[in-house]
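Apart from one protein chain that is not included, each protein chain of the complex appears where it belongs.
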Amino acid sequence: MQDFLQTEEILVNMGPQHPSTHGVLRLVIRTDGEMVRETYTHIGYLHRCAEKIGENLTYKQFVPYTDRLDYLASINNNLGFCLAVENLAQIEVPERAAYLRVMGAEMNRIASHLVSYGTLGMEAGAFTPFFYGFREREQLVAIIEKMCGARLTYHYARLGGVMRDITPEIARDTREFVRTMEQRWEEYNTLLSFNEIFIKRTANVGIIPRDMAIGYGLTGPCLRGSGVEWDLRKDDPYSLYERFAFTVPYGDGRMGTVGDSWDRYWVRMVEIKESLKIITQVLDGLPEGPIMGKVPRVLKLPVGEAYMRVENPRGELGFYLVSDGGTKPYRLRIRGPSFCNLSIMNALGRECLVADVVMILGSIDVVLGEVDR
Amino acid sequence: MQSYIDALIQNIGILQQVPPLIIYTAAILLGCAVVFGYISVVAMIMIYAERKVAGHMQSRYGPMRVGPHGILQSVADSIKLLLKEDTVPDKAHRFLFKLAPLLVFAGAFVPFAVLPFSEHLVISRMNIGIFYILSLAAIEVIGVIMAGWASGSKWSLYGGMRLAAQMVSYEIPMALAVLTVVAFSGHLGLHEITHAQGKWPWEWFASPLKSPFTAVGFVVFYIAGLASTKRLPFDLPEAESELVAGFHTEYSGMRFAYFFIGEYTAMYVVCAATAVLFLGGWNGPFPGVVNMLGKTFFLLFVMIWLRWTLPRLRIDQVIFVCLKVLLPISLICVIGAALQAVLF
Amino acid sequence: MRAVANYFRDIVAAIYTITLGLGVTMKCLFSKPVTLQYPDERPEVPDGYRGIHTYEIEKCIACNLCVQICPITCITLAYEGKGKNAVIHQYDIDYTKCLFCHLCCEVCPTDCVHMGKEFDLASYTRAECVIPFAKAAAVQKQE
Partner (left out) sequence: MDAKEIYTRLVSQFGSERILAFRDDAAGDPFVLIRPESVRGVMQFLRSEQSLDFDFLSLITGVDYPDQLTVVYHLFSYSQTHKLVVKVELPRASPRVDTVESIWPTANWQERETFDLLGVEFVGHSNLRRILLPEDWDGHPLRKDYQQPDEYHGVSNW
């Protein structure tokens, strides 16, 4: 009888093809009934060796490649790489260009968070938020499309400045978008954020305490969700971010414990609103002037190395650039925030339910293009 | 129904020459064919309505290509499903794998024997009508568990087990909610229950004016109905973001269509039963059939509406809602309804 | 006692928030959809869109700069002569590789290559994704 009633643990492959793995991530979970005993993360399915590509291209040529790291936030990536190169080459960026970069980066941040909002809703089983998020993202993408002509891989921030200036039409559209987005934001919260079922699904799930978050190198909303007030835009400003007034949201455990999935989600939602504020300030205070600094036709960097980090929608995106004085980087290392954020998955996906694994993964919000590079 | 056939035999001379058994069998088969046709049409309409409503709720159009505004989409889909290759996975238990969709479909099909469309348009006036529906709806669970196990896929197994846990627990509050009504009507037959309600909304069991206990019972029954038809927020057995497609992950073609039609038919049955039990059935200002179908389709719309609004619950929360929320509430309602029926 | 209060608070909150959520979707049900019926209705492409290139062969001076700047070398240029007198035999762009990064257009000294408004390029073979601009221009000239 004892043998007959024995239960077995099942090893389940979640992914690489699974509806909720955000791309090609493979989670191997060891389950005992509905309980997940262990999660093991396999990555690398999207590996393109972007760092090796970077070593073989000139600085100017590598900028479009940064679009493809975190494809949901390409302007932020462009910005990070350009700042790293400008830092080392001592290129002066005109003020107007810096403002436009901030505007582009914040627009892209909103677009990225809207996708995150939609996908987390979808993982909780609600399809409609996904379409609402994409509806507003579409408006935003249409504006960015007018700014730089592309819809996903923007390549907007260039070495020394930005690609194009904005027209009055774009400014008008953007203000219009800010207005509608503020209304929609309330609607989003009614539909998903404060829905009792959603709160029950996310609150107290996947709790990351403060120390664990720092130790695992989490950055961005995942770190702030754990109650650490740290935002590179505020605490280590770049590209004139110090001129804009905004607050940095952080998790306070309003619906459960500090550092749970709901906190991380809520940080993203509030960041959307803060980004709207920054965009309005950029439009109000946009200085006149050129949009491109003096960049030599053949750009050679002095011997040396620089680590430049920027606040990506997903966290600290770092570019470690080693130059040997040539036209190409000697070594280029990209610190993808998603890569480090995802590394906590093995530790979090223990002793929880199968449905929780999906929610935790969604709340960490990784982009596999950046994890695998 | 039998009385109609008897009358038919008496009036048409030639039928008297045929043995009654053959006539009855023919009548049964004919009835089944009619019901089957009706189910297919209703399922098609509902699938179309679901996609259209979902589309517009999400700021998009839904199907637009096949026919004007895509009204022939469901037809095209069913043709596609019919023509699709019917695959059976290597690791599947072939017999059970093939049997499961039929069982699921049968579970959704048989309740039509007692579901009234109006006062007279009913196949059988069974005196235990609602009991019959509740007990036969349980066949579906067996089919789903069978499908989950026989597929030989881990995701399917999870879906099957989740459904088993969910359905078994939700049948209790469902039955208790029915008892609140039965306390007033004093009868399990659907006709008698309908007759216990009046023509106007305040005379229905769903109205707190008639009895607050049956009004709560109505909500409990409807929620339990959502759970037993695997609709959001209780769609764990086929939770897409977790289990890929749950128990029907491995099914394709016609077998998948059986699950699909079965699911929508079960929704129809639950809504029709709710309409009869709590919303006065065919009573109302319009002709009987219109009232009945109107109420049923309204309830179906609410199901669709809920699905495209809510997130999904987790398995422990599903069980929590059933055992710790619905069960106590329905127990209180049964006692209250019984007291009210006896005392007033 | 707190657990009991939470229990009832949860039930009330669930009913209340679900009702609010239903209101949001219901409102959307009666608003106009925002999607386009794509092949029938085409999206409006703004000026300066980075789509498939347009190439003005008569302006091209075969300076090779676009070929050099291209990060993936998807441009093939074959020519005779130099400067204004150059005869261009081949100017192919391989759209299976192209990043649509706009660098080739920015580097062009005579402004002969632009990015146009075409965006749908789907074909059954890889070879069809290579557009021979110089040949197309020659054909146009003959006509």
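Going in written order, the chains are labelled A, B and C, and every chain counts its residues from 1.
One rule holds for everything that comes next: a residue touches a chain if its C-beta (ideal position, glycine included) is under 8 Å from a C-beta of that chain, and two chains touch if they have at least 3 such contacts.
No experiment lies behind these values; they were computed from the predicted model shown.
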Within the entire complex, the undisplayed chain is in contact with A
The one residue from A:209, A:285 or A:302 touching the chain left out of view is A:302
Sole touch to the unshown chain from A:107, A:122, A:295 or A:340: residue A:340
Interface residues of subunit A toward the undisplayed chain are 43-44, 47, 49, 51-52, 55, 87-88, 90, 211-212, 214-217, 228, 230, 235, 301-307, 309, 316, 318, 320-323, 330-331, 333, 335, 339-340, 342-343, 347, 372-373
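Rule of thumb we're sticking to: only the chains that are shown with their structure count from here on.
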Comparing A-C with B-C, the one with more C-beta contacts is A-C
Comparing each chain's Cα average against the average over all protein Cα atoms, the nearest is chain A
So the chain most remote from subunit C by C-alpha centre is B
Note: subunit B sits from subunit A at a C-alpha centroid distance in Å of 44
Averaging C-alpha coordinates per chain, one finds the centres of subunit A and subunit C separated by a number of Å equal to 23
Between subunit B and subunit C, the Cα-mean centres are separated in Å by 48
Each of the following residues of subunit C touches two or more other chains, namely 18, 21, 24-25, 28, 34
Shared-interface residues of subunit A (touching two or more other chains) are 128, 132, 135, 191-192, 195, 197, 200
Within the complex, subunit B is touched by subunit C residues 7, 11, 18, 21-22, 24-26, 28-31, 33-35, 37
Per the touch rule, the subunit B residues reaching subunit A in their complex are 54, 57-60, 154-155, 158, 161-162, 232-233, 235-236, 239-244, 308-317
In the complex, the residues of subunit A that touch subunit C are 57, 60-65, 67, 128, 132, 135, 138, 142, 145-146, 148-150, 153, 155, 163-164, 187, 190-192, 194-197, 200
